[in-house]
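A protein chain is absent from this complex, but the other protein chains hold their places.
Presenting chain A:
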Amino acid sequence: MYFGGSFSRGDFLFLLSGAVTTLSITLVAVVIGTVLGVLFGLIRAGAPWWIGNTLGAVLDVFRSVPLLIQLVLFNSFNSMLKLNWPTFTVGCICLGIYASAFCTEIVRSGVGAVPQTTRRAARSLGLTWRQELTSITLPIATRIVFPSWIGLTLGVMKDTALVLWIGIVELLRSSQIVTSRVQEPLLILGITGLIYFVMSFPIARLGNQLEKKWGTQ
């Protein structure tokens, strides 16, 4: 077997396959995090204080405990309880809940920033609570918190690197594997960083575009 040698096209493709895993985990985690975050955020913003505060306290745990610890614990529970979920699923759920804890506060602050008088004006026209929420509060809140949500998404993408600790070969793990063979850590980390950047940049740009569009309204 040949050890050492230069960075080859095969290595690059291997890194790209890791990048696909990173993107997949990011996508699933952000979807889970956003759906739960909107749900929890609305509860935090609208439900009686004791429900909202209890939920807030539970989510604070997920926000405060390092993600790495959550991943390892959740993965251990997965084995101990014989759930036998694939590690990919474990990674996605764990990151998704972690993201939802942050997304909840984003949604809560966005809903809170919609003036009460604007909501009243909508109700006074005969809109139901649900109609008011979907036509007035959520669209306005979305515009307000969109930059924070983009920030969360970019954060989750980078946090996916931690799932290598439960055995998922994503982009960072791929780069370690390649490094151990090629022995050019700086080059490979550089390339890996570049791939992360190439994945993040369009999301950030999309955010800017939408903000600009909404800003002209």
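The definition used in the following text is that contacts are C-beta pairs under 8 Å (C-beta built on N, C-alpha and C of every residue); 3 or more make two chains touch, one makes a residue touch a chain; residues count from 1.
Simple rule for what comes next: contacts and distances are computed from a predicted model.
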Protein that the absent chain corresponds to, by UniProt name, given "4Fe-4S dicluster domain-containing protein", "Cation acetate symporter", "Acyl-CoA dehydrogenase" or "Amino acid ABC transporter ATP-binding protein": "Amino acid ABC transporter ATP-binding protein"
Residue touching the undisplayed chain, where the options are A:P48, A:G126 or A:P202: A:G126
Hidden-chain contact residue, picked from the options A:P115, A:G167 or A:G190: A:P115
Chain A residues touching the omitted chain (full complex): 115, 117-118, 120-128, 131, 135-136, 139-140, 143, 214, 216-217
